[in-house]
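Missing here is one protein chain; the remaining ones are kept as they sit in the complex.
Letters A and B name the chains as they come in the text, with residue numbers starting at 1 for each one.
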Amino acid sequence: MQKVRGDLLNISKLKVVFYTYRGIIKALNGVELWMNKGERLGIVGETGCGKSVTALSIMGLIEQPGEIIEGDILFEDKLLTSMEENSLINIRGKEISMIFQEPNAALNPVMKVGFQIAESIGKVKKKKIGKEVYAEVRRMLEIAGLDWERTINLYPHELSGGMAQRVMIAMALSSNPKLLIADEPTSALDVTIQAQILELLDELVKKLGNAVILITHDMGVAAEFCDKMAVMYAGNMVEYARTTNIFENPHHPYTRGLLKAVPKIGRTDELQSIQGIVPDLVNPPSGCRFHPRCEHAMKICRKDFPPLVEIKSGHYIACYLYGKEDIQNADT
Amino acid sequence: MLNTVKNIRQKGKIKLFLEQRKPIIEDWKHTYYLWKSTPLAMIGTVIIFIFLTIAIFAPLLTSYSPTEQFMEERLLPPSSQHLFGTDQYGRDIFSRVVYGARIEVWIIFIVSIISVMIGIIVGITAGYFGGVVDEILMRMTDMFLAFPRLILAMVLTAVLGPNLTNTMIAISLVDWTVYARLGRAEAMKVKSQPYIEAIRAVGAKDLRIIVFHVLPMSISPVIVQLTLRMGTIILTAAGLGFLGLGAQPPTPEWGAIVSDGRSYLVDQWWISTFPGIAIAFVVLGFNLLGDGIRDILDPRLRR
Partner (left out) sequence: MPTLKVKEEAKNLISIEHLKKYFAVKQGLFSSAKYVKAVDDISFNIPKNSVFGIVGESGSGKTTIGRTILRLIEPISGVIRYLSTDITSLNARELRIFRRKMQIISQDPYNSLHPRKLIKNIIGECLQIHFKLSSEEIYQRVKDILKQVGLREEHMFRYAHEFSGGQRQRIAVARALVLKPEFLVLDEPTSSLDVSVQAVILKMLKSLKRDFSLTYLFITHDLAVIDYMADYMAVMYLGQIMEIGSKNDIFLSPRHPYTLLLLNSIPNPDPRKKKKRVLPKGEIPSPIDPPQGCRFHTRCPYIKDKCVKEEPEIRELSKGHLVKCHFPLG
């Protein structure tokens, strides 16, 4: 086990592959990630960067044809990567909860919503579904901002996207998990609904004190919600820092490229694109996977993936432009 | 073929053609690989291959004419001279069965073409245009579907007159409904795809869209169904032939041959049995091949 950097979660050298007819997809290439209790971490990246795979790995949900071939995931003092399924079940949904982009996909279409929430509470608290549990259901729906009388008898397809996501949040937080993983929770929602859901999540998590990992491709969402951000590219984490530092002082060429490419209201300078395209993960570039698109690429970038370096307090980067010796000269 | 792309100017026309079609070729290679790994499909293909070979090379395989009667050699059991024996008119059963294969091939060919053509035209038109057109065409289809197939075929042949051509028409008129439904379902799926909307936006006429876009995309499941149904086509034709509604004597259609031997089943079993085995054999072959094709095509879709 490498350096333990956070007191809640530590992911070290995580490598995940998927076996397909086209070849082996090297989805995660030695991911390093960590967070502390009660923190909010945003994982940002584009398609194929591995953010969802990382989340699934934490939950122990990587199944055939996928496999974790290397690395450790340490949750508090438990090594998740070496645990059996029956022990993981006790953590999943209880200490670590997850919500997904498509809430309806996680709900049973032929069961009333109220019953499903009751079921999940019952499992968590090991109670029979009865008056007590339903009182809990009602409380949760109210907290989620829903009209509980109406909602409890609806079927999932009768819920709008926003309502369904509120139900999911209620269910996920019902066990008061130490860690909530939200995988693109608002990407399928309208802008005004997205704002409401983020606000709800913010309020609830503030009260309960859960740690949150928010996975998104929208840097604005991550910026608003998270204290810290991790930028991922093609299976690696390339930059990790406090949100303000990522925006005001991005160091990794990819992070800089991303920020220059995002349109923003009131922005006056021209958008700039990153040359090249996202790599094929069956035959990824050697060494640092960003090197074919990087204007600062050096010979060493092709050899091995750069080690994670702390250039300033709390600001980490995986790039040969910033070796250990360059900590002083980090601000370009 | 235009060779104006500099780096491929040196290659010959055939190579250029193949290179442009590379994805389709890869597709076929993959299909071949899958076919080789599906034993049922292979067995089915082999059977059908034998069937077709026999049909094509009929004259080379037989020493007797299928219709010539040798009254001195009536009702002879299978021997080295007459592999399948002879019937009550002294005709060599082997020759009749072998030449009968030709008739079966002909039947399958004509019925396939007619039924698929009618089915696709009706189905795709209904699926693409929807609304009233769809309603009318589908009610028509339902009408045909409501009748038990064999009865309908019998009625049609009786009305039109019992001969081989009418048998084929009758079976086609009963079979097309299946392809119509399939074609309609596929057309409805394809019609709502963005690339169809895009070509409409360019200003393509409906006919062009149907013929060049909807049709090619809808035809695969129809072909699969057709292969699965070929066995049934033969059985129906044989059934009609058996009842005397099909090919008339002395045409050696298998069903008719089986019928010929009806009164002689006990003592001269070979007259009915060998054509019966031939029918079973070929139907089995088509069924295995059809199942194999369906299996090959299906999981591939889950790439």
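A few comments on the model shown:
Please note the rule applied: a contact is a pair of C-beta atoms (placed from the backbone, for glycine too) under 8 Å apart; a residue touches a chain by one contact, two chains touch by 3 or more.
From a predicted model like this one, the values you see are computed outputs, not experimental measurements.
Across the entire complex, the residue among B:S79, B:Q193 or B:S263 in touch with the chain not shown is B:Q193.
Within the whole complex, the absent chain has one touching residue among A:D7, A:E102, A:D218 or A:E310, and that is A:D218.
Among A:N36, A:Q196 or A:N249, only A:Q196 touches the chain left out of the display. Residues touching the missing chain, restricted to chain B, are 2, 4-5, 7-8, 19-20, 23, 193-195, 197-205, 208, 212-213, 216-217 (touch as defined at the top). Of the residues in chain A, those that touch the hidden partner chain are 46-47, 160, 162-163, 190-196, 198-199, 217-221, 223-225, 243-244, 247, 257-258, 260-267, 270-274, 277-278.
Methods note: only the chains that are shown with their structure count from here on.
Distance between chain A and chain B, defined via averaged C-alpha coordinates, is recorded as 55 Å.
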